[in-house]
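Every protein chain except one is present and positioned as in the full complex.
Chain IDs A and B follow the sequence of writing; residue 1 opens each chain.
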Amino acid sequence: MAVSMDHTEHAGHPDMSNVRKVAMWAFLGSECLFFGTLISTFLLYHNTTGDGPTAKEIFSVPFTSVSSFVLLMSSLTMVLAHHAAGRKDWRRMRVWLLATAGLGLVFLSGQAYEFTSFVHEGLTVTTSPFGSAFFVLTGFHGGHVAIGVIMLLATTLMSFTGRLRDGEGMNVELVGLYWHFVDIVWIVIFTVVYLLQV
Amino acid sequence: MGQAIDRPHPTPRDYVLIAVILFAITAAEVGVTYVDALDSARAPLLLTMSAAKFVIVVGWYMHLRFDRPVYRNLFLIGLILTPILFGAVLLSFGLLIGN
Partner (left out) sequence: MTTPTHHNPHKGVWSWLTTTDHKRIGLLYGVSALVFFLIGGSEALLIRLQLAAPDGTILSADAYNQMFTMHATTMVFLVIMPAAAAFTNYFLPILIGARDVAFPRLNALSYWIYIFGGLFLTISFFVGGAPDGGWFGYAPLSTQVTEIVRMDYWALGVQILGLASLLSAINFITTIFTMRAPGMTMMRMPVFAWMALVVAFLLLFSLPMIAVGLFEVFLDRNLGTLFFNAAAGGTPLLWQHLFWLFGHPEVYILILPAMGIVSEVLPVFSRKPLFGRSFVIFSGIAIGFMGFGVWAHHMFVAGLGPVAEATFALTTMFIAVPTGVKIFNWIGTIWGGSLRMKTPMLFSLGFIAMFVIGGLSGVTHSIVPADTQQTDTYYIVAHIHYVLFGGAVFGLFSGIYYWWPKVTGKLLSEGLGKLHFWVMFVGFNLAFAPMHILGLEGMPRRTYRYPKGLGFEFWNFISTVGAMTIAVSILVFLINAWRTRTHGEIAGNDPWDGRTLEWTISSPPPEHNFDVVPVVHSEDDFWHRKYTEDADGNAVAIPGGGAPLVAGPDDPPIHLPSPSFYPLLAAFGMFLVVLGLVYVPVGLILAGIGVVTVVWGFFGWSMEPLTREAH
């Protein structure tokens, strides 16, 4: 198992940044299966629309493309925040963190709008297995984005207390990894759930 | 092998360039859905482009190309296991083969 041949740290004083990143990547590996399960449930039911609207009838590709673009760009601002943090440029880091959180909120508003319009067009979680699977999948993704926004804001606030500088607490890199992961899940959802179904 | 791989780390310029590439691929993806002539090749085209975006974000924005191999391996196990397991589940439901 190639994973395991990692360098041995001094047991008394392991490199905490490495420790946390191992944990974060393990968690993200686990999240692959979480979203894999949700996406597979959706694929199983993508044609099971009963009397309700179908994907073709209801999805708006232009609107979702703009949302996807917003989330994609939030990955750029996130990586710039991480870069600024690496150079201890705290002011710029905060700007990029807030920009990322802002783009995340725009994405969430788009999702709220999309959900509302779908409900008006007659698709709810109880309409068909398609509706259940769609809302639960994208809802869990949205929940992950919301948690990400909270973590971004918390990180920004904590940067004023000096804790980030000591390398304690949540650090920008970990939040960044989580945020990018949420973005790549959306890359898959956008293609598999939206573009392939219309 | 535990230490970070010694490749030059990307600069903000590179990050912006990557964002432009990501945008271009997304635009191409959306474009493909509007071209009827490409209907038969649509699924493979879209999946390839989506995978490319995925790899770019993971490799550069998440630094996996430049970091310790242990991170990549942890992530890869989950990433590879997912399509294998659910490929089998969906196959057993008769999906992915016609239908």
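A few notes on this one:
Here is the rule we use: a contact is a pair of C-beta atoms (placed from the backbone, for glycine too) under 8 Å apart; a residue touches a chain by one contact, two chains touch by 3 or more.
Everything quoted here is computed from the prediction, not taken from an experiment.
Where chain B meets the missing chain, the touching residues are 70, 74, 77-78, 81, 85, 88-89, 91-93.
Considering the complete assembly, chain A touches the hidden chain via residues 1, 3-6, 8-15, 18-19, 22-23, 26-27, 29-31, 33-34, 37-38, 41, 44-45, 48, 50, 125-126, 128-129, 131-133, 136, 140, 154, 158, 168-170.
Simple rule for what comes next: only the chains that are shown with their structure count from here on.
Between the Cα centres of chain A and chain B there is a gap of 15 Å.
Contact residues of chain B toward chain A in the complex are 1-3, 12, 15-16, 18-19, 22-23, 26, 29-30, 32-33, 42-43, 46-47, 49-50, 53-54, 57-58, 60-62, 67-71, 73-79, 81-83, 85-86, 89-90, 93, 95.
Residue ranges of chain A in contact with chain B, taken from their complex: 2-8, 18, 21-22, 25-26, 28-33, 36-37, 39-40, 43-44, 61-62, 65, 68-69, 72-73, 75-76, 78-80, 83, 176-177, 180-181, 183-184, 187-188, 190-192, 195-196, 198.
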